[in-house]
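All protein chains but one are shown in place.
All chains are identified by letter, namely A and B, in their written order; residue positions are counted from 1 within each chain.
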Amino acid sequence: MTFNLGPVVLVLLFAVVPIIGIFLGLNSPGLRSRIPIWVAVFAGLIPILAMYIPKGFLSGQTGMSQRMDDWLIILAGFALLLGIVNVLQNNFKKVARRDSGWFYSVVLLIGLFVTGGAGIYGAVTKIGIGFNPDGSPTPFKYLTDWFFQPLQSTIFALLAFFMASAAFRAFRARNVEATILLVAAGLVMVGRVPILELLAVPFPSLHASAASASQAMGKLTEWIMDVPNGAAQSGIIIGAALGAASMALRVILGIERGYLGLGKGE
Amino acid sequence: MRRFLERLLGLDRRWIFLFVLLSVAIPIIVPIGLPVTTTESTRKAFDFIEALKPGDTILISFDYGPSSAPENDPMAEAVMRQCALRKIRFIVIALYPLGGLNLANNAVAKVVSEFPDLKDGTDYVNLGYKDGASAVMRRMGDDIAGAFPTDQKGTPLSQIPIMKGIASLRQVQLVFTVATGIIGEWWITQVHPQSGTPVIIGPTAVSAPKYYAFLNSGQLVGMLGGMKGAAEYEKLIRARYPEMARFYTTTHDFTATKGMDGQTVMHLIVLLFILLGNSAFLLSRRGAPR
Partner (left out) sequence: MKSAGCITLIGLFLAANVFAAPIDAPATPPPDLPLPQNLIAKDKPGDSGGAVVLRWTDPASLPAGAEIEVLRAEPPANEWQPLDKVPAGTGTYTDTSAKDGTAYRYGVRTSLAAADSAGAVSVAASTSAPVVSEPVSSHDNWFKIERTNSFVASILFVIIILGSIQVARSGKEIFIRRIPGLNAIDEAIGRATEVGKKVMYIPGIQSMDEIQTVASVAILGNVARSTARYGTDLDVPNKDPLTFASAREVVRSAYLAEGRPDLFREEMVNYVTYDQFAFTAAVSARMTREKPAAIFLIGYFFAESLILAETGQSTGAIQIAGQADPTQLPFFVATCDYTLIGEELYAASAYLTREPVLLGSIRGQDIAKGILILIAIIGVVLVSIHVLDLSPFLRTQ
């Protein structure tokens, strides 16, 4: 049996050390609250080291970094179970207590069980969630194609309406900055689509001028997107990346503890 | 007059919703056929794929869901058609968890039905969906078979002719990610530095402004921004391959070019509302008692 250093170190850091810590911390709450911080330190350091050290046990196909990625997927799966239990608990309670809107909870629960059942049926019968052997869609595919996809598209389509109402409300020339925003937005909106050609449709003699004006607007729009927009986006991305690196360093060093629910000095 | 201005400023948003609905619906029923102008970012993407040789291989990643299908589907179909015309081989994967695989299957089936000479396994292959997006990408950077041991039908990669000589993303000439959300960005920030493979992105219009920074820095070789980018690409394909007109001008299917009519009218309506709102705002400020 070959000795694989990576998994051994992972088990040591994420299983043995926390378990020892829990036992030692039974009488010491302060020590017990340190365990998640140590787990965060190890979990943060390993991918960073894997970036620079190409050794197999660390960054190889079965190395520590790769295995941690796999563990994250497994963790997320169990956390999803936790979430589903929470959905069931909350909605059953709502129905039992006849809280306002309890009927919508019934609809949600029916949807959850019918869709989940269709997926499990596909897994148990080994047909899957695509097509039956005879080419007809499975119940899960039917639900996806005729319920899920249209509903998703509908909610996404709301963006168009909300964008229009937000633009009407927000694009007011209240001050200098708002006026610059308004003018830039107007130029980009005109330059991205053939509005001038649309306006010239009833006037054939203006078609050529509208086309060249539209081309010029398009070039201006490209310049706005490339230069001012590109520069601003780069600036925000770089600043945010530095902020993220600083925050990640604070998490790894155990300085930042707010996300664990630990306050100052805890 | 003052009362009118106040009513205009406080206009019920449902009037705006109604005008938006009409501006998008009417051009779909009565197409206008407005022209499309191309932008540099789309031309760069088109020229890059045109410069590839027959037999080269690109990876097309379906990183979007049904919600953005009207924007992203035309991009994916246009690029796959271009690959079929230029005899460029393409590998299809899906990394978007909810609906990405379905959309990939539908798009591939559509293009394959248009080009009957395309052979599964030789000219293209569909590797299916894998969970864990960024981990999958990093694995593919070194070993594609490690991430996708088989294609969607269960055939091991070692038995698929198109995968011969392609062990990792380093042997692929291009990654084309059709994306909504963060997955597209991961191809640029994680995969491109790791394997050096050029990346073209087809994001939704909402995300497109961010990617100009990556385009300017050379991390992207091209971009198809939203439905406009898809319409531009369709125009470039029709110009270069006139026989493709049958898929874009005479079809009853939805195309990005058709969608641009509605988008143009909607932009005009929104601009009018903005002008009205600002006029009312400025007039009311002028008439306000000191």
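Here is the rule we go by: a contact is a pair of C-beta atoms (placed from the backbone, for glycine too) under 8 Å apart; a residue touches a chain by one contact, two chains touch by 3 or more.
Being a predicted model, the structure only gives us computed values, none of them experimental.
Contacts of the undrawn chain with the visible chains, over the full complex, involve A, B. Only one of the listed residues, B:128, B:146 or B:209, touches the absent chain: B:209. Of the options A:76, A:106 or A:123, the residue whose C-beta touches the omitted chain is A:76. For the options A:39, A:166 or A:213, the residue in contact with the chain missing from this view is A:166. In the complete complex, the residue from A:96, A:180, A:199 or A:240 that touches the missing chain is A:240. Residue-wise, the contact with the chain that is not shown comes from A:256, picked out of A:145, A:226 or A:256. In the full complex, chain B touches the hidden chain at residues 13, 65, 67-68, 98, 142, 180-182, 193-194, 196, 204, 206-207, 209-210. Interface residues of chain A with the unshown chain, by the touch rule above, are 48, 51-56, 59-60, 72, 75-76, 79-84, 86-87, 89-90, 93, 100-101, 148, 151-152, 155-156, 158-159, 162-163, 165-167, 169-171, 232-233, 236-240, 242-251, 255-256, 258-264.
The rule we apply is simple: only the chains that are shown with their structure count from here on.
For chain B in complex with chain A, the residues that touch the partner chain are 11, 13, 16-17, 19-21, 24, 32, 34-37, 39-41, 65-70, 98-99, 102, 105, 131-132, 135, 138-139, 142-143, 146, 206, 209-210, 212-213, 215-217, 228, 260, 263-271, 273-274, 277-278, 281-282.
Chain A makes touch with chain B in their complex at residues 61, 66, 69-70, 72-73, 130, 141, 144-145, 148-149, 152-153, 155-156, 159-161, 163-165, 167-169, 171-174, 182, 185-186, 189-190, 192-195, 197-199, 201, 211, 214-215, 218, 222, 225-226, 229-230, 233-234, 237.
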